[in-house]
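I am attaching a structure below and will ask some questions about it afterwards.
One chain of protein is taken out of this complex; the other chains stay put.
The block that comes next holds chain A.
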Amino acid sequence: MTKKKKVQWFWMWVIGSVTLRLILVYFPRNLNLSSRPEVSTPLTSLRRLAEGYWLKRSSMSPYAGSMYHGSPLLLTFLGPLTVTRIEGQPDQLLCSLVFVIADVISATLIRAAGRSLQAAYSSSLKVIGLHQLSETSEVLPSGDFAALVYLWNPFTIIACVGLSTSAIENLVVVLSLYGACKRLASLAAFGWVLATHLSLYPSILIIPVILLLGYGPDAPPRKLFQQRIKLEVGNSSSIGSNNLKEELKDQSSVLKVFAWRLVVHFFIWILLWSSYVLVLCGIYLQKHGGLQELYRRTYGFILTIPDLSPNIGVLWYFFAEVFDFFRSFFLMVFHGNILLMIMPLALRLNHRPCFLAFVYIVISSLLKSYPSVGDSALYLGLLGLFSYELKDIRFSFLLFAGYVGVSLLSPVMHNLWIWRGTGNANFYYATAIAYALFQVALVIECVNCMLNHDRMVTKLTTTKLKDAKS
């Protein structure tokens, strides 16, 4: 058995990325990243949070004036940090430090999740008899890679230095995925509740989290296990019946039986955590309209998209043009687009819930109402977790070049349009469409590659079974 290789000096790389972020925070000339539309959206901007905090301190509703649209908990947590100023240090230093710490914690969680995923996958490959494949799958420390990709991704760095609260949103999503991989129901519930509370879209991750808790981390298709067990039963009946029961026990322990108890615990913890969070929010906003106001201003804002300022998404341009009569129809179409993809993907990829979560995150960051680079940071980091299965991905260079090109051209087009006036909205929207296309290409290619990998594994297993039988 080959030893699991670790990335050398993993922690050195982590410290290096932290240093890079601190350098950017202390950069002498103002980078002004927090005013870029790609980085800060009406939902994630820290300046809006500071405004909301000031409004709350002036005994007004923090949602007055349609500036702040986030969670009151973030307001309590980050609000006081936005006002404390330390002499001689850059503004918002404390908030930047919070985001850097959030990024580091996300990276460690991704690493740990990747490790458990890898271990589970290689052991499940061993169970179905593909020992060689299982060894090769362990050569690549995908957890470490994913963590380092997450930390060194320019999108993540820009989102962190640009004072976007997406760092915290990504942290809670990763926390819930980690909890689900480790089959800790309360941790997964906590992460899921907070992720849904902070931004609405991670609520669709409940399906992969339930699948993770029920069936365990990613594994080859379940029918292969059943075939293996049949084979083992067949073999052991020829060997002798005293080994039979032990063999069956071993096999059934890895046979994917849905763990209902864990899922029920998960739901109980969801109820507990969500009631805790809602009680806190209700108390915080009791004078300003309570929970109804909260839902109207956060979820209502996300769903009805009243703010059509440009961003890297595809919705603002469309809704600036649509007639009022059809506005609610198109809102339903766009949000339904995300919902309609949930079921088919869940049916097809239910044996790989972590990958399913990755696909959901890509789709939601593609079609969400106010996307930013922080959302791409999350799924690009999670992409690294599947580096073994996705090693045969096609067009990887094209996609990479596409991402780089779009991220360079998009600020240029924005400048041309807004600041110089020589371009118009179509220039900027073209880069947004190109970005969406590249994301779509990425997710389609990843799913394709994963399914090809599954087919390869199935083929290998069936040939092995045929050899064993014959």
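By definition in this document, contacts are C-beta pairs under 8 Å (C-beta built on N, C-alpha and C of every residue); 3 or more make two chains touch, one makes a residue touch a chain; residues count from 1.
The rule is short, and it goes like this: contacts and distances are computed from a predicted model.
A.B. asks: Out of "Protein HIRA", "S-adenosylmethionine decarboxylase proenzyme", "Protein transport protein SEC23" or "GPI-anchor transamidase", what name does the UniProt record list for the absent chain?
C.D. replies: UniProt lists the chain that is not shown as "GPI-anchor transamidase".
A.B. asks: Using the touch definition up top, pick the residue from A:22, A:64, A:341 or A:440 that touches the left-out chain.
C.D. replies: A:64
A.B. asks: Given that one chain is not shown, which residue among A:23, A:139, A:291 or A:333 touches it?
C.D. replies: A:291
A.B. asks: For a quick check of understanding: of A:22, A:187 or A:314, which residue touches the chain that isn't displayed?
C.D. replies: Looking across A:22, A:187 or A:314, the contact with the absent chain belongs to A:187.
A.B. asks: In the whole complex, not just what's shown, which of A:280, A:314, A:399 or A:440 touches the removed chain?
C.D. replies: A:280
A.B. asks: Name, in rising order, the residues on chain A that touch the hidden chain in the full complex.
C.D. replies: Touching the chain left out of view, chain A contributes residues 56, 58-61, 64-65, 72-73, 76-77, 179, 184-187, 190, 265, 269, 276, 279-280, 282-284, 286-293.
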